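Right, one structure below, let's go through it.
Every protein chain but one is kept in place in this view of the complex.
Per-chain residue numbering starts at 1, and chain names A and B are given in the order in which the chains are listed.
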Amino acid sequence: MSLLSIEQLTKEYDGIRALDRVSLKVEGGSIKGLIGPNGAGKSTLFHLISGVEKPDSGKILFKKRDITNMESHERSALGIGRTFQTVQVWGNMTVVENVMAGMHRRLKGSLFSYGLWLPWIRTSEKEALKEAKEILNSLGLLGKWESTASQLPYGKQKLLELGRALAMKPQLLLLDEPASGLTLSEIEQLSERISEMRQKGVTVFIVEHHMGMVMEVADEIAVLHNGELIAEGKPENVRRNSVVMEAYLTRGSAGK
Amino acid sequence: MGAIYALVALGFVTISRASQIINFAQGEFVMLGGVATFFLLNGVRLPYPLAALIAVMIVVLVGFAMYLSVLYPLRKASILILIMATLGISIFLSSTSGLIFGTLPKALPPFTDEQPLMFWGISMLPQSVWVLVSTLVLLTFLYLLSHRTLLGKAMEASSTDPLGADLLGISRSLMVFLAFGVSAGVGAFAGILITPIFFTSYNSGTLLGLKGFIAAVLGGWGKNSGAILGGFVLGIVESLSLAFIPSGYKDAVAFVILLLILYFRPKGILGSPFIDSRRW
Partner (left out) sequence: MSSQPAKGAQKEFRKRDLFYLVPLWVLSLIAPDPYLYHKKEFKRKDLYYLGAIGLAPLTWSDPHFHHVMVLAGIYAILALGLSLFMGYAGQISLGHAAFFGIGAYTTAILTTRHGFSPFVALWASVLSASAVAYLIGRPILKLKGYFLALATLGFGEIFLVMVRESTDLTGGVIGIFGIPWFSVAGFSFDTYLKQYYLIWGVVAGLFIFSKNLVRSKLGRALLAVAASEDAASSVGINVPRIKLEIFVLGAAFAGLAGSLFACIMSTANPETFGLGVTVPIVMMVILGGMGTIYGPVAGAILLTWLMDILSRYQEYSLPIYSIILILLLIFFPDGIGTRLNVRILYLIGYWAKKRKRDEGKL
């Protein structure tokens, strides 16, 4: 049984069909790529999966549960983490706090236990800090852990966003163009991290325009064009698919 | 009353169309219009029309001054700061006018004599007719101003698409500046219309302003037609409510309507171009 399965998902924005009856599956433990020209509906699909938006029709199943009408935060509680195409780090917090906020779900305690700073809150906060630093270390951000997130350069903010999503310990990680705006060495580092996730048992669903990178890391690739799923399969097959080539060549008409 | 709410609501909409600012001192323009006319009429002994005209001009100047001195320096500030600044101005205007013109409630004489007129069996005070007619004239004028002139278009452009407006060489600040003038003028006019019917005192502006804002939200935020409709609906509902609840609670009615509308239909009756339903 696949971890995530999407059935006949449709979404319209003021008459524009951003997604048209899209069905696909993401297997547990795999890395799946999603490509398509600009305006194809990739980000929209991610918004629907993560619950930022609700579909007009269709179904989303995660771990065999129907999550179509769940709130965004409930989905993350089930284990869906994500990053955004335009970085959404919290610029009003420090780098390490961003990551610690990613652990929100895993830290327990009511408002009063925090206000009174009960002994076990003290230890859990300390551990959270330690863990957050480890995550930052693995992303090469530890040197900046004390600075305000808004002061980081764009590429580092993207990495930080990834770190924040990792801190959730998600089972399914949705990455929306993680490589855009990153330098070559940062992209390499990113691919490494993503490949590592497979070993950790995290399933990754990744939207990316940087072909070299998706082709390299993904086990399987789906192609969206004008809101429709036009191809799906192994990277090398998709690369040779004529329909896909055509979609990319006529991308001028894709944006409408 | 509905007509007055409509005018105040229009004042809000005029400014927000140009700038995204919501001027919590809008009601003070109304108060100032009424109080200043009273002063010119009884203190300086000018003839009525002249007093009214000068009063409107004074209030327009106040509107300009307010923009230049406070809102222009704060043009990059957050919503909260703008709210507080306009609230501050509102306190300033009401307390200062209490200081200058005295704190007693004032009533202007009606424009014409007080024999009730009969229309199709409904009796109306001549002043109410005046209010309705002048409101309609003013509304038409404003409609033409905002939809048929280059100025109106420029104002709208500078709000909805600041960057584009900049590219076209429209000065955003100038537009907002003018919008403040227009909305102050409209407010003052409303004040003059209303003072013969209701007493106006230095502290009556705030509540009036809030109700105007409510009317604008009720009708559909950001639309002139919405503001007018909202104003009349609010006025009618308020007076109808008097049949069911003690008169003291009348002021609460508007706010209850507000909470209901914000909860069930934040777009307002006519819908609003600025609010998309999903994000609420």
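Quick note on the criterion: contacts are C-beta pairs under 8 Å (C-beta built on N, C-alpha and C of every residue); 3 or more make two chains touch, one makes a residue touch a chain.
These numbers come from a predicted model, not from an experiment.
Seen in the complete assembly, the chain not on display touches A, B.
Remark: the omitted chain is touched by one listed residue; of A:G102, A:P178 or A:P235 this is A:G102.
Only one residue in the set A:A40, A:I60 or A:V89 touches the chain that does not appear here, and it is A:V89.
Where chain B meets the omitted chain, the residues involved are 22, 70, 73-74, 77-81, 83-85, 87-89, 91-92, 95-96, 98-99, 206-207, 210, 213-214, 217, 246, 248-249, 251-252, 254-256, 258-259, 262-263, 266, 279-280.
Residues 50-52, 71-73, 76-77, 81-82, 84, 88-94, 96-97, 100-105, 107, 109, 111, 114-117, 121, 125, 128, 146-148, 150-151, 164-165, 167-168 of chain A touch the missing chain (whole complex, contact as defined above).
Here, only the chains that are shown with their structure count from here on.
A straight line joining the Cα centres of chain A and chain B is 48 Å long.
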